[in-house]
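Sharing a structure here in structure tokens format.
Every protein chain except one is present and positioned as in the full complex.
We just call them A and B in the order they show up, numbering each chain from 1.
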Amino acid sequence: MLYTPAPMHIPDGFLSMLVSAVCWALTVIILAVALSQANKTFNERQIPLMGVMAAFIFAAQMINFPVAGGTSGHLLGGALAAILLGPWAGMLVMMAVIAVQGLLFQDGGLLAMGANILNMGLLAVTVAYGLYRTVLNRPRGLKLAVAGIAAWLSVMTGALATALQIWLSGNAKLEIILPAMLGIHALIGLGEALITVAALAFIFKTRPDLLEGGETVRGGRGWIVTGLLITLAVVLLAPLASANPDGLEHVAINMGFHTTGQAAPYEFLPDYTIPFLGATPLSTILAGALGVLMVLALAFLIGRLVLKKP
Amino acid sequence: MPIVHETKPVIPLLTSCDGDVLHIEHLNFAYPDGHVALRDVSLNLCAGEKVALVGPNGAGKSTLMLHLNGILNGNGNITVGGLASNKENLPIIRAMVGMVFQNPDDQLFSPTVFEDVAFGPLHMGIAEAEIKVRVTAALTQVRMSGYAERLSHHLSMGEKKRIAIATVLSMNPQILILDEPSAGLDPRARRGLINLLDELPVTMLVSTHDMTMVRDLFPRMVVMDEGRIVADGLTARLLKDEALLEAHGLEKP
Partner (left out) sequence: MHDNVFDRYRPGDSILHRLDPPLKVVVTVAFIISNVLLPDAAWLAFGLSWLLILASSQMAGLGIGYTTRRSVVALPFALAAITAIFSVPGNALADWHIGATPLTVTDAGLLRFASIMLRAWLSVQGAILLVATTRFPDLIHALEHLRLPKLLVTIIAFLYRYLFVLTDEVLRMLRARMARSAAMPGQQSGGSLLWRAKVTGNMVGQLFLRSYERSDRIYNAMLARGYTGQIRTLNPHVMKGRDWLFATLAAAAFTLLQIIGRM
């Protein structure tokens, strides 16, 4: 009971070399930005704070609550970390939690760790903070409500990304894994939302200064745009893909991710052809959405980094 | 019951030194929320002295201790080993004042014992070879040699307390400040710790509620209440003053 693996940690072997490498690359880039932000804006007090907060998220994941029929829910913590610590510190803290879970407990693989950090750490923090940022100066009730939605969406975002990565690796059928992952995590996300809201409500009551004071480094308005874009992607992509998986399949094959069984798995630098004039209109939309999203997220992060430099 | 401080004349110092190790003059401090924690505190400590600091919770003992190496900064003069406590001297003063916090889990923040004992010397900028010598010496002093590679979370409370003392001994401090060293220890570990403190040839200021330890170990005792020093003198004499003990919530051992 002490340590229960969460269902979203991808073990090694489930992702292809290419997908693992791309996820690691994205993770490294985003973490590099987070680190440079940390070095610029954090004070020395933040180092022990982030360290203990990482242990806090880890320990908080052990507090379970019985849901029904012998199953129990527990926290993943991405949204809570984002709201309590701000986006950059939240990302670094979640990175540490996922890294230790993979390294020490084999909960999630090492090669797959890039994907795991991306899904449960970086994406979850970004979408949760983006949404929460919209109500930063609003009444507490509204903040709590949005925090709940943000927590639920952070779990759904992670689940969607996980499903897509396994499918892109050619190791699952999209029309099964997508509804399955999203269905399970819609429930898990509900638990996440309930605990996150209750925990925040408790902190609002006892130490409101920690949530409303300016001590932790907060993100700018760019987070709102990024958060809403990811939300939009989750909301649109999930039903679209479930309804017509062939389109997405087609895109993946063209993008070189998806090997259909016989192709040599060691070719991990395939032709990178994005089918903007692809066969079906749907594939075009989805390829566009996926690509634009990735590019926007990256551009935003890099843009912030460049702009902040004197 | 209102406590009257002025009625008790402060017993003169035992030694005639002028505070060659620690000299505090008219120190006042209030927390940002307005709570006044220190009122006109003056205190002298001489080389080799072992002094107990007693008083009820909230008397200002911990606040006073946090001033001794510049974690808090009130109004007044503090001199450590002849050096005025200011921003410039702070790094040297932090090396001279060895601060041992109450909860060893806060003090031992590194995964291994070696890393924790080496943390102080390392941040003082001491050379690598010298650091290893100091770590070994500090661990020997607290009778924990051979523990360098142990993991902090595997240690017992008594072991943690000893290692916590080693983490500051490795900085070769001129004065040790200990907050509640015997709290949370079982009788045997407590006895071992008292023997250790007795043996250590370092000037000490020890905050505690453990009056038996005060009687057995500290020739001099300072009583604080409501941010003031209300008595300072020979332990043997002050412990006989039942009115003083009563007024400040202290128990006779």
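FYI, a contact is a pair of C-beta atoms (placed from the backbone, for glycine too) under 8 Å apart; a residue touches a chain by one contact, two chains touch by 3 or more.
As the structure is a computational prediction, the values presented were derived from the model and not from experiment.
When the missing chain is restored to the complex, the residue among A:Pro48, A:Gly141 or A:Gly183 that touches it is A:Pro48.
Per the touch definition above, the residue from B:Met171, B:Val202, B:Met224 or B:Ala247 contacting the chain not shown is B:Met171.
Here the missing chain is touched by one residue of A:Leu111, A:Val155 or A:Leu182, and it is A:Leu111. Mapped onto chain B, the footprint of the missing chain covers residues 66, 69, 71, 91, 94-95, 97, 99, 101, 103, 105-112, 115, 118-120, 122-124, 128, 131, 151-154, 167-168, 171. Summarising the interface, chain A meets the missing chain with residues 2-3, 5, 7, 9-17, 20, 31, 35, 38-39, 43-45, 47-56, 58-60, 62-68, 73, 75, 80, 84, 92-93, 95-97, 99-100, 102-107, 109-111, 166, 170-177, 180-181, 191, 194-203, 206-207, 210, 260-262, 264-266.
In this text, only the chains that are shown with their structure count from here on.
Note on chain placement: the centre of chain A and the centre of chain B lie 47 Å apart, centres being C-alpha means.
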